[in-house]
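To start, the structure under review is shown below, and the notes come after it.
Here is chain A:
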Amino acid sequence: MRRRLLLFLTLAACAGFTVALAAAVLHAAGAALPSALPEQLAASLGSSGVEHPVTAVLLNFRNYDTLLEIGVLVIAGMVGISLASTSSLEDPALRSSDSLLYALQRWFVPLMLLLALYLLWAGADRPGGAFQAGAVLAATGVLMRLGGLPMEFVRPGVLLRLGLVLGFAVFLLVAVAGALAGEAFLAYPPGMAGGLILTIEIVLTLSIGMILLALFVAAPVSDEHEPEEGAGP
Partner candidate 1 sequence: MSPDLLYALAGVVLCGIGLFGFLLLEHLLRRLLAFNLIGSGVFLVLIGLAQHRNGPDPVPQALVLTGIVVAIAATALAVVLIRRYYHLTGHTSLADDGEAQS
Partner candidate 2 sequence: MNGLPPVALIAASVLLPLLYPLLAARPGWRGALRAALPLLPLPALVLAMLSATPWTLELPWLMLGSTWMLDELRRSFLLLTALLWSTAGLYAVGYLGSEHLRRFCVFWGLTLAGNLGLVLAGDMVSFYTFFSVMTFAAYGLVVHDGSDRARFAGRVYLVMALLGEMALLAGFLLAAQAVDTLLLADLAAGIGASDDGHLITALLIAGFGVKAGLPLLHFWLPLAHPVAPTPASAVLSGAMIKAGLLGWLLALPIGEAGWGPWGQFLIVMGFVGSLGAALFGMLQRDPKTVLAWSSISQMGLIVVPVGAALAAPGHAPVLLPAIALFALHHGLAKGCLFLAVGLVLPASRILRVLLWLLVALPALSLLGLPFTSGALAKGVMKKALLATPDLPLAEHMPLLLQAATLATLVLVVRYGWMLWLKLEPGGAAACRWWGWILATLCSAVLFWWLPVVR
Partner candidate 3 sequence: MSLSALLPILALLSSLLAAVVIFALPESSHRLRTLVNLLAALLKLGVVAVMTWGVFRGVDFSVSFTMLPGVSFMLRADALAMLFAGLSAVLWLFTTIYAVGYLEDSPNRSRFFGFFSLCVASTMGVALAGNLFTFFLFYEMLTLSTYPLVVHRGTDKSLQAGRNYIIYTLGGGVALLLGIAWLHGLAGDLPFQETGHFQGADPALHGQLTLIFVLLIAGLGVKAGLFPLHGWLPQAMVAPAPVSALLHAVAVVKAGAFGIVRVVYDIYGIDFAYALGLLEPLAWLAAFTIIYGSVRALWQTDLKRRLAFSTISQVSYIILGVTLFGPLGAVGGLVHLLHQGIMKITLFFCAGNYAETLGVHRVDELDGAGARMPATSVAFTLAALGMIGVPPLAGFVTKWALGAGALAAEMEWAILVLLVSSLLNAAYFLPIVYRLWFCPIAAPWPAERRWGRLETHAWLFWPPLVTTLMLVLVGLLAATFVSPLSWAQLIAVRMYLP
């Protein structure tokens, strides 16, 4: 009985929330002010180093967001591998020996890598970019993992960590280089924006792929315990 009441109440609350929100959305849509932002954006697009406006926003106008976003991703990856403390993140028990899968993979993996490369390149002037590419990259890894390909490189060693942090680090280096050159933090030196953005995109792709993959394969197989605080030095 109580549970039903709770259910009903929650339902009512959520419905009310939805209605109120919808009203607000409608009102906002009706009362929307004309914004100067699109024009500003269009005007600045030329000096951004990329043609596609979304990429320009992501990697130039609001690249601080992106930097931090990559940080968030790194954190997630890091926490993921921190919870798995075996020498290899790969679980031999999951390794499959299905020859059909194996054969398929031999076709798919290179194709997917190619797709990732394309997405990365496309980001400059049409939808696409580092994240999409990275996601495909990671998907490739997942496929390989599920298919039972050996993946020794996702050991939580220094190499993996370097891989995780590479994109972020390069991004950051570029950012501080701008500051050292006397511009603002994260500002690209004039004329170098395009090249730098591309570099960043490439390493980001790698890192993003690595992080997502690491998160996927981080298996909770460690039985080692952190002693309770105060349980003894």
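The rule is simple: a residue touches a chain if its C-beta (ideal position, glycine included) is under 8 Å from a C-beta of that chain, and two chains touch if they have at least 3 such contacts; residues count from 1.
Behind the choice of candidates: all candidates are chains of the complex that A comes from, given by their letters.
These numbers come from a predicted model, not from an experiment.
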| item | value |
| --- | --- |
| Pick from 1, 2 or 3, the complex member that touches chain A | 1 |
| Complex contacts: residues of chain A adjacent to candidate 1 | 6-7, 10-11, 13-15, 17-18, 21-22, 25-26, 28-29, 32, 34-35, 37-38, 41, 53-54, 56-58, 62, 65-66, 69-70, 72-73, 75-77, 79-80, 83, 129, 131, 212, 215-216, 218-221 |
